[in-house]
Structures are given as C-alpha cells and as structure tokens.
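Below is a slice of the complex: some chains, not all, each in place.
The first chain written gets the first letter, and so on, giving A, B and C; residue counts start at 1 in each chain.
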Amino acid sequence: MGVNALKKAVFDQVDPSARPGKISATNKIVIGLILAAVGSAIVETEPTIVAGNEALFRQLEIIFGLLFLVEYVARLWVADMNPAYAHSRFPRLKFIFSLSAIIDLLSILPALFAVAGGATLALRFVRFFRILRLAKLGRFSNAWADLGAALHSRKEELFLAFSLASFTILIASTLMYWAESEAQPDKFGSIPRTMWWAIVTMTTVGYGDVYPITPVGKFLSGMVSVAAIGLIALPTGIVAAAMSDVMQRRKGKRDSA
Amino acid sequence: MGVNALKKAVFDQVDPSARPGKISATNKIVIGLILAAVGSAIVETEPTIVAGNEALFRQLEIIFGLLFLVEYVARLWVADMNPAYAHSRFPRLKFIFSLSAIIDLLSILPALFAVAGGATLALRFVRFFRILRLAKLGRFSNAWADLGAALHSRKEELFLAFSLASFTILIASTLMYWAESEAQPDKFGSIPRTMWWAIVTMTTVGYGDVYPITPVGKFLSGMVSVAAIGLIALPTGIVAAAMSDVMQRRKGKRDSA
Amino acid sequence: MGVNALKKAVFDQVDPSARPGKISATNKIVIGLILAAVGSAIVETEPTIVAGNEALFRQLEIIFGLLFLVEYVARLWVADMNPAYAHSRFPRLKFIFSLSAIIDLLSILPALFAVAGGATLALRFVRFFRILRLAKLGRFSNAWADLGAALHSRKEELFLAFSLASFTILIASTLMYWAESEAQPDKFGSIPRTMWWAIVTMTTVGYGDVYPITPVGKFLSGMVSVAAIGLIALPTGIVAAAMSDVMQRRKGKRDSA
C-alpha cells in the first residue's frame, strides 16, 4: 500500500466529512475515548474514589492525551484532502486555525499538566479543560447546529416569553418583598433576595428553603404559582415546535440525499 | 437647521409612532435608562449593598429623574406632530392626559423625593413608583396588547379551566381538612389553611412546609397530585394556542406592511 | 298582573331552561348566594375567625337556608311549565325526584341544624352538606357535562396512560424498597410506604419529606424522575385534546343556534 492509499484510508477513518452520515470505526473509538476521558475527569472530583488511586488517574490522563495527540497529527496530515480546506493555499494552516482543530489542540493540553505534575493553582482550570473535551463531540453531529438554527428562527417568540417571565418575576418579587420582608428578613429582606423565591416557585422546583409564612404572602405565592403555569406553557410550546422543525428538516435532508 | 427641522428630528427620535417597527437611537437610550433606573431601585432594597453608598444612589436617582424630565418635555413639545393627537384642537393637552404621558409624568416624581430628602413614611410608596417605571417600556411594544387580546378571545376556555381548578382546590381542601385536621391542626386546622397545601401541591411546587402524614391524607394527596396533571394541562394548552395566534397575527402584519 | 303572568315571569327568572344560554337576574343572585353560602361554610372552619362571631355565622346560615327554601318553592310551583316535566302526569312529583331538585332540597337542610342548635356529632356532616351546595351551580352550566363526555370519548387513551403510570409506580416502588429499606426503614420500609415517595416524585411535587439517601437509591430516583416526564406527557396531551374538542363543539352549537 502506497503512502497515498494509506493517506486516503486515514482520511476516510478520521474525517467525518469523508462519508457524510456515517461514523467510521476509528471515530467510534475516538467518541468512546472522549466519553471515557470526560467520565474520568468527573469521577476524579470525588475524593472517596480518587484517594489512593492518584497514580492510576494520572496515567489514564497521559494515555488519553497521547491518543488525542495521535488523532490530531493524523487529522493535520490529511487536512489537504478535506474539501473545506483543499482550495486554500495553505490547507494545513487553515485547518490549524479552524474551531474544530483548536478544540482538539486544547484537549491535549491537560495531559501535559499530568506529565509535569501540575501546580495546584492551575488544577481547577485544567479540570475544566478536561470536561470541555466534550466539545470534541460537536464535530460528529450537526444536530446542535440544527437545533440552534431552529431556536434562532423563533427568537422573537422566545424574547417575548422571556420578557414576560422576567417582568412577572420582577413584579412578584416586589410584591412578595413588600408582604414578607418583615416576617422573614433573611429570606425576603430585599428584592434581589426575593427573586430566588420567585424563580424557585415559578419553575415549580420548590426546594422548600424559602416559602411565605404570612397570609398575604401565601395568597400572593398562590397567584404567582398559577400564573407560572401559563408562563411555562409559552417557552414549552415554542421549543416543542422548534424541535419538530429540526426533525422535519433532517428527514427532508435524508430523503433528498 | 431651523426650528421645524429640529422639531421633526426630535419627533423622529422620541416618538415610536414616527417610524413604526423601528426603535430610534434615542429610544434605545431611553429603554436603557428605564432598565437602569428599575435595576437601581431593586438593588437599593438590599441593605448590604446600599450601606455606605446612600449618597451615590440618591445622586443616581436625581440624574434618572432629570433625564426622564427632559424626555417628557421633548415629547410634549412634539406632541402636535403625532397623528394620534394632531387632529385635536389642543394636541398637547390631549397628550398630557394620555395613559403613556401620565405614566411618564409619574416616573419623574420619585426623583423629587430624592431631592427633598424624603420622609421615611413615603419611602415605600416611592420605591414602588420607581419599579413601576417599567410600565414606560409599554410604549415601545404592542406585544402585550396582542397577547392580552389573544387571551381575551379565549376567555371562555380560561374561565372553564379556572372554575375547574378552583372547584378541585375546594373539594381537595375539604377532604384533606377532614383527613388531616386532627393530626396537624396548625397546618390543616381549617379549610382556608388547607388551601395553601392544595395550591402548593396542585401546581407541583411542593415546598415541603405542609404535607400529609396520615395514610388517608397521603392517599388523597396522591389522587390530587395526579388530577392536577390534567388540570394544569388545560390552561397550558389554551395559553400555548393563544401565543401561537399572537405570533401568526404579528407575522401577518409584518408581511402585509 | 294575573297569576298566570306572574307564574310565567317567575319561571323565566328561576328556570335556566326558559332562556337557553342566558342567566336571568334572579339566577345571578342565586349564584351569588351559593358562592356566599359556600364561602361562609369554608371560613367557619377557621377557629380564629369564628371565635366570638358564632351568632353571626348562625344567623347567616339561617338566612341562606330561608332564601334557598324560597327558591325551592318557586321552582316547585313553576315546575309544570318546564318542558322536561310538563309531559308527565305529575310534573311537580317528577321535579321533586330530579337530581337537581334533590340537591336543592339537601342544600336547605343544614340551616335546620343552625335553627335547632345542632348536636356536635352531626356538625361535621352538616358542614360537608354546606360545602356541597356548590353542586347547585351544576344546573347553570353544561360545561362539566361536555368535558365529561370529551374525556369519556378518550377513555381508552386515559386507561392506557393510567395503567402505564400505575405500572411504573409499582416497579419504581419495588426497586426503591429494595434499595432504601435498610437505610430508611420508616420511609421505605415496605412497598406501600415507598409508593408515597413514588407518587410525590413522579408528579414532580417533591415535598422533601421522603427522598433517597443511598447512591443506588439516588440513581433509581433520577431514572424515575426522568421517566415521569414522559408519563406526565401522556395524560397532558390527552386532556388538552379533549378540552379542544369541548370548545369546538360548544362553538359549533352556538354558531348553529
């Protein structure tokens, strides 16, 4: 097998644009690796699991970093076969400065800290980077872009629903502050504090850390809870309609392909 | 530039009816000022932020008042160019007694208290006025009027849904009062008290300050929670349909414009 | 005015079937009386309001009873003009045994206890009757019958949704009992006890009196909460569709009338 044939085979394996709608065996492994690396980063925040296994997690991190490095080099090598970069005079340079390549490069960085031992100061920052490796998955699906476009096309409705909800939260907090601030100054002692009650009530989460105790406050709270049903109905309807748009467009694409 | 040209320019800048569907640079600033003034009034209720900064907040309030005064005078000056008042014999008088102008005038009042030092007695009342400056925003959008009209056209459905919910709250409270009043007299000791439980449960907020502890009470509470799913479905469907009406009407207007 | 003209006038005023779709002035007063009588019965359960006002509430009750008695006699008198009873050989007897007349008669009873002083033993029972006066309202609207019919026509869907929810509650309770019974024997110590957790979680009420504390229990609880989203979606969709049916049918009736 000549270099060109090898390069073509690598391109088919690492670049999702080579065979649209299909995910190659190599890319399935890469997806697995990303999920494993993110999972490892999440588990590592739990002290009771990490205790005594620090070396294991460090070695794992170095392995993930090496594998992502190999993938990056492979993608860089075959970048000139990708139609998106091929027409450029410097296809590899164009690839290096593409969002997807920058994300991939940043994904390798955390492993360097694992090798170097890592200053405690940078640790929190590095941990974030390791979880943001999730963004590498973006390359394999355009569902997010589709959903984003669908929501964008309904931005007026969403803005109206959002304004209405903000307005109601503000009025509710002002009234509730007036009704409860004397009875519970620590929880309803100012309008910004009362907003926490408003959002916990209107989303129907209702943790139970704040709730009215005066009769007037309870009456207002009841009114607000009922109004919230309507306010939640607005974005629910908009998002459901946007989702249905996405799905019809995707089916349309597939049928015409 | 002559006085007439200046007046025309001012009219274009301060009156939203001058260029329907567009918001002038001046009005964008006015909207920003309204939001800032309301934000300042909200933040000022938080003692930990205000402490030591009383002078700053007072000066801010005076600045907001002056700017709203300038806007009011400008609107008054160009009122005779607004088609809504132009045909009247006293266009400025008609403007002064319009809802929008009364709101604008009331918005200036709180600043006077800031200048005068303000009796503590009037403070709470003034604070309310400062937050009600939000109503000034109403002039820039007819979305609220549209939504109100859409809900009004479905008032029968909403009345039916509301009656059904009220009826269920009443029956649920009566049964629950019967089941729990002996076990928890402070929380379920009368039907009005039990209604607080009913509304917290049926809106699925569930703060956790009141909940049944007897087996019969728990059984009833379960039935009520399940019935609530259906009761919440009614207004949700009505509001979502009304919202979709609003949006279609607005798109229709824009297309025909 | 002769007796017949008076009788016709009384019939027009007290019988909703005299002028379909319209509510006479007398009936508006009757509706107000019903709401006032029910409101009074509810308020009377609150000891802090009743204390010292027992005589007032007793007098109110006697007045309500007298007025309902007058209404009953009037309806009885004009019963032979109502097309529903007119064809019978004993229209008044047929009226007396109609559901609506029985409800009206039962509504008068509580006042007798107020007159007689009332044995404490019968009090709770009487209170119930006073709140059930709400049922008198049923005569003025067929919305409930319409909604009942619409839900009945979808009874298969509702049965399927209800079975699915019951099944899930059962499986969830069994699994959770297995996971949490040792850690919290008082709350998860048997499957019937655990069902209280299941219903509070699946309706998303979440009072906070019961929640899992073991890792396995938390994992199961998370799965159940997510599954509940789908389970709540089923009856929500069915009820919303039934409601839309009711409204279209009513509009159809009105248009063809």
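Assume a contact is a pair of C-beta atoms (placed from the backbone, for glycine too) under 8 Å apart; a residue touches a chain by one contact, two chains touch by 3 or more.
Just so it is clear, the model here is predicted, and its values are computed rather than measured.
**Student:** All chains are the same sequence, and 3 are placed; what is the full number of copies?
**Tutor:** Whole-complex copy count for this file comes out at 4.
One rule holds for everything that comes next: only the chains that are shown with their structure count from here on.
**Student:** Compute the centre of every chain as the mean of its C-alpha atoms, then state which one is farthest from the centre of chain A.
**Tutor:** C
**Student:** What rotation angle superposes the Cα atoms of chain A onto chain B, in degrees to the nearest 5?
**Tutor:** 90
**Student:** Can you give the whole-Å distance between the Cα centres of chain A and chain B?
**Tutor:** 33
**Student:** How big is the gap, in whole Å, between where the Cα atoms of chain A centre and where those of chain C centre?
**Tutor:** 47
**Student:** Hunt down the residues of chain A that sit against at least two other chains at once, touch-wise.
**Tutor:** 204-208
**Student:** What does chain C use to touch chain A in their complex?
**Tutor:** Residue list for chain C touching chain A: 204-208.
**Student:** Write out the stretch or stretches of chain B touching chain A in their complex.
**Tutor:** Residues 38, 42-43, 45-47, 124, 128, 131, 134, 143, 147, 165, 195-196, 199-200, 203-209, 232, 235-237, 239-240, 243-244, 246-247, 250.
**Student:** For the complex, which residues does chain A have touching chain B?
**Tutor:** 156-157, 160-161, 163-164, 167, 170, 173-174, 177-178, 189-193, 201, 204-208, 211, 218, 221-222, 225-226, 228-230, 232-234, 236-238
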